[in-house]
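Just dropping this structure here.
A single protein chain has been omitted; all remaining protein chains appear in their positions.
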Amino acid sequence: MRTLKSKSVLIAGLLALGLTAGIKVGAHHSFAAEFDGDKPVRLVGTITKIEWTNPHSYFYLDVKNSQGVVASWGCEAGNPGALSRRGWQRGDIKIGDTLIVDGFLAKDGSHLIDARRVTLPDGRIVYGGTPGDGGPEDTQSPPKP
Amino acid sequence: MTFVQLACQWLADTAIGTRIRESDNLFSVIETVHVLGIIVIAGTIAIVDLRILGVLLTRLSIDAVLAPLVKIAWLGFAVMASSGLLLFWSEADKLYSNPAFRLKMLLLLVAGANQWAFHWSHDSRMPAGNAPNTVPRWARFAAALSLLLWTGIIVLGRAIAYL
Partner (left out) sequence: MTLLQACEWLGSSWLGTSIRTSRFGFAVIEMAHLLALALFGATLLIPALHSFGVIFKGSPPGAIARDLRTARLASLGVMIVSGILLFADGPLRYYGNAAFRVKLLLIAAAVLTGSLSRFMGEAKFAALLPLTLWLSAGVAGRVIGVL
């Protein structure tokens, strides 16, 4: 690649690539782009699936709405280490348990919330988020609907 | 599912992959090594690139800077490749379809090719003891490209978590 023109084209192309990569990142960073801080949600449902994994844990609930229609919802929570340090161990929830989960709705409208506050079957309330993810303050709980 | 997809699923489902993925602390430790390891690979390479571009360490010849720092960068590569492999192992199925991961791997290949091309050209064509104003244009181009690629690699690496 000897000519100045072809080098310039290559550099321009790579800059565009780099900027595109940056924009992709921005569109999905942690809390603010994935979840809507203005759309608090409360889910009450039975657990159908548990993924106690890094970097995020997920549990899925069957939630009955006011018309009696059951829909499956996903809840995203922190990693196992973080959760266990708040007293929420792997075995504390089982499939079939009822959970109350307060969180914020996913921006893409899918049935996904991030679990800000979880009421466990034994009545304990735990914080489900990941510190430093850019979401609403730990001291702020989503308003009860 | 393609064969590669199936292989990635199998890998993630192995005992080792599962152990890392469901761990309390192991995943975080491996991830921290991987994140801080960018210092050893990308930071070192950036300093080499900046020397070639005449920005710093100009007291020393390019050859004098290349020799030790390339070795350190290789050490960094070993750390990043092993920690990266373990991270991949734990969520191979998800990473396979993650566009940031795919693009990052592509950029790594391109960065490697760029580096190989530079060394091949350097060994045959760069006179020893370069002063900054005698660095050939292709060498400066390779250095600038390297900085751009490694910036992209780091950015994409972070983007994996959010895509």
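In this document, chain identifiers A and B correspond to the written order of the chains, with residue numbering beginning at 1 in each.
Rule of thumb we're sticking to: a residue touches a chain if its C-beta (ideal position, glycine included) is under 8 Å from a C-beta of that chain, and two chains touch if they have at least 3 such contacts.
Owing to the predicted nature of the structure, the values given are computational and were not obtained by experimental measurement.
Q: Can you say which of A:V41, A:L61 or A:A82 touches the chain missing from this structure?
A: A:A82
Q: At which residues does chain B meet the chain that is not included here?
A: 25, 28, 31-32, 35-36, 38-40, 42-44, 46-47, 50, 55-57, 59-60, 64, 68-69, 72, 150-151, 154-155, 158, 162
Q: Write the list of chain A residues that the hidden chain touches.
A: Against the left-out chain, chain A lists 22-23, 25-30, 32-33, 78-79, 81-82, 85, 130-135, 137-139.
Basically, only the chains that are shown with their structure count from here on.
Q: Could you give the separation in Å between the centres of chain A and chain B, each centre being the mean of its C-alpha atoms?
A: Chain centroid spacing, chain A to chain B, equals 29 Å.
Q: Would you tell me which residues of chain A are touching chain B in their complex?
A: The touching residues are 1, 7, 10-11, 14-15, 17-18, 21-22, 24-25, 28-30, 33-34, 52-55, 79-81, 84, 90.
Q: Which part of chain B faces chain A closely enough to touch in the complex?
A: So the residues of chain B touching chain A come out as 20-25, 27-28, 31, 90-91, 99-100, 103, 141, 144-145, 148-149, 151-152, 155-156, 158-159, 161-163.
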